[in-house]
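The other protein chains are all here in position, but one chain of the complex has been omitted.
Coming up: subunit A.
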Amino acid sequence: MSEEYIRIHKPAYLQATATPKTPRNSRRKSVSQSAKKLKKQEALKSQEKGDVLNEVFNIFDEKIKKAKQEIHHDLFESTYENILQYFDYYAFKRSVCTSSSEDIMFNPVCNVIPTIALFTGINTQDYAYLCDNLSDKLKDTFTENLFFINEKNSNNIKTLVNSIFSQWEGMCDNEDKLVKRNVFTFRYLFDLIKSDSMEDIRQGSVIFFFKQFELIPRETIECFVSLISCHMETLPIYFIIELASQTNIIQEQLSSNVISKLCIKKLYLMSPNQYIDRFVSKLFIDENMMFKISGDIFKYLMDMYHDYNYSISTFIHALKFCYFDHLQQSDLNALFISNETDDLNLFDSIIQHINQSDLNKAQLKSICSSLNERSPNMTVQSIQKNWQQYNNQFVLMCQFLYEIVKQFPEPNENSLFSNNTRSFIDLYVKVCNLTCSKNKKFCEMSEFLHLKNLLQLSSLDTMNDLVTSFLRIIKTRVLNNQKSYNTEFLNEIHDFCELLDRMKKSLTIKNCDTSFNEEEEEQQLQAPPSPEEIYDIDSKINQLEFLTTNESPKLKSFVSRKSSVRTLKVLSENSPSKTIKRHSLAAPMMMMTPAQKKSQNNKQIKTLLNNLIEWLSQNFSLYFDNDFTTSVPFSNFFCYSNLDKMKKRLFDVQRLNLHDCLLSSFDYLKSNELLPEKLTESPRKKQKNSRKSSCPSPILDLDSALLPINVAYKLYLECGHMINLHDWLQAFVDKLENAGLDELSETKRKQMIALFFRTITELQFMGFIKPTSRKVDHVIKLTNGSGLLACE
């Protein structure tokens, strides 16, 4: 009997650290050596794999860190300069005051504490790096006397003074100056600083840095400011206050007595939208990042950011999780091999073969193994290159689309290209998400068709803007690094460039023409046109052409053109006016009336515009119609697309899990298929499995698979703030037995009561209810929103 009760298990976490004992059993000794070896090798392999994973992961981690730091660095520079300038301005004024031997106390300029209110936005831990840097630099360049005040050290004025004392102790070099804590006052501190600084404007000042101002108690701040303000005469004092979001919180929190001591300058850091845009573009667009996440995950993460928390650290955490999960799943470590592009041409044929015949991973490996040792590496490199090129092209297309969308604001809010599209990144994410949803193709979407119509109806000015922006993008993105694009794509871009050139030219002519037409019309009223004037027009056109031809060769010279067959074809198909040579174009125009010229030019522009639209829609459909995670060969090595897993792991659905589990435990344990028949056949087995079974019920519905705790929880959800235990018991019995409590036999009733109390004790243990002294037969419900959980 006693053994049963005294059996105490050692907890698992204690056993884990203990050294494994050598097995005494002789059978274990006789395990074959080969098996052991195998195990060892496996362990080694897994260890190696783990190491490699770690390394690869660290690279990614560093990239993220770098992107973040770059942003913070830019931000830090500007903030620092601003702060310094503001402080210097007051230091200068003060120096003038003291030199003119005026009483500083009564000077409105010097009788204030210059304060910088640094608005960091909510979830400020993202700015920890920035604040640290700021304090370091201020210590270096401005003054060493920088004290921090945060939530932890400012419960009351006493703890605050204590913490400042300890900070000063840390700073103080000279041990003679150190005093006991009870002699330390601000006056003592300031006198000391003043005597040390030798009247240097910067060194002889004190900065107090309030971190997370909202969390510091109001009384403490008020005491502190009124204390400090008594010493404004002795030393210049500056405050830097780090705030989350409310602009006037300083004024709202503190009394006017205290506020009147300050002079506050607001300094905004980057808004959260700008921050995430910069971060994403740094990580995924500007740099050649191999790893990508699928559109739906991207969308989900951005939504989490914009709708819920504005926390970049959560975003980064999610990215890291995706990457790590992805690395663990894929065998081919394609991501971490460096991008060497030497003598790839040897393997071009093989790669083409691979690309054409959509091989799976095993086949690829077999091909690779048949080649020499370097070949898998090379193949991987070429795949990498292809992937990179594809991505670059995708981004370029997105940019084209963005330029068009920018021109035409959409009134409808929920559409794809609405006004809510804040930035390029926003559109990029939307497009990525669109490719994932397989319901509709991009080019068949009503929004895109609408956009096409708008393009066709657009005015000349907007067209001109569009064309110039396209040219600019091509120049900056494509021509500067042609290696990162496919040759076929480069040819296409070349065609596009030519088209744009032609368009620009005709647009400028048109603009020029209209101005001439007006003049001419006026002249026509007065006198018939003289041949000289016509000559003038001709010369002007020539000039214009000269200008445009001067511009275009620059562009053309950059593009290394390999096959121009396609270009000619496209142009000949779509633009009949193309064949007219440039200098021959001028001659008939000279002969034509202005109206004719206008109509012809219009025609030309229209055809060019049609060409442009066709080119764009062709390319958009090529890139946006299909999901790049599936359509591009080998993309699954680079792209992570398991949204459900990420959601489940990262964004706190534990509560929902608990709720699910309590609602139907068998469902949760996924043993549902086994359940109904078998359980009803053998209630004993059910008892064994669940340890707290309900009595077997004759009906074979889903309710029969419920555990008592499920029933109790369901009833719990239906109740209000306080639950009457007797009512609960009655409902519980009714649900389980389909009979009232009074109708049951004596033993059955006792059983049911015992079962009920065990169940509610479990609920109490889990923290769902608690007893109350107000009403003895009631319990208080402790969780809220459980009913709403069902909505999720």
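For this structure, a couple of remarks:
Note that contacts are C-beta pairs under 8 Å (C-beta built on N, C-alpha and C of every residue); 3 or more make two chains touch, one makes a residue touch a chain; residues count from 1.
Here is the rule we go by: contacts and distances are computed from a predicted model.
A chain of this complex does not appear here, and its UniProt-recorded name among "Origin recognition complex subunit 5", "General transcription and DNA repair factor IIH subunit TFB4", "Large ribosomal subunit protein mL38" or "Geranylgeranyl transferase type-2 subunit alpha" is "Origin recognition complex subunit 5". From the options A:189, A:206, A:221 or A:267, the residue with contact to the chain not on display is A:267.
For the chain missing from the display, the contacting residue among A:47, A:195, A:248 or A:618 is A:248, taking the whole complex into account.
Among A:53, A:172, A:192 or A:259, only A:259 touches the chain left out of the display.
Within the set A:133, A:229 or A:611, the residue that contacts the chain not displayed is A:229. Listed by residue number, the positions of subunit A touching the unshown chain are 74-75, 77-78, 81-82, 84-86, 88-89, 92-93, 95-97, 99-100, 102-103, 105-109, 111-112, 114-115, 119, 121-123, 157, 182-183, 185-187, 201, 214-215, 223, 226-227, 229-231, 244-249, 251-253, 256-257, 259-260, 262-272, 274, 303-310, 414, 651-656, 721, 770, 780-785, 788-789, 791-792.
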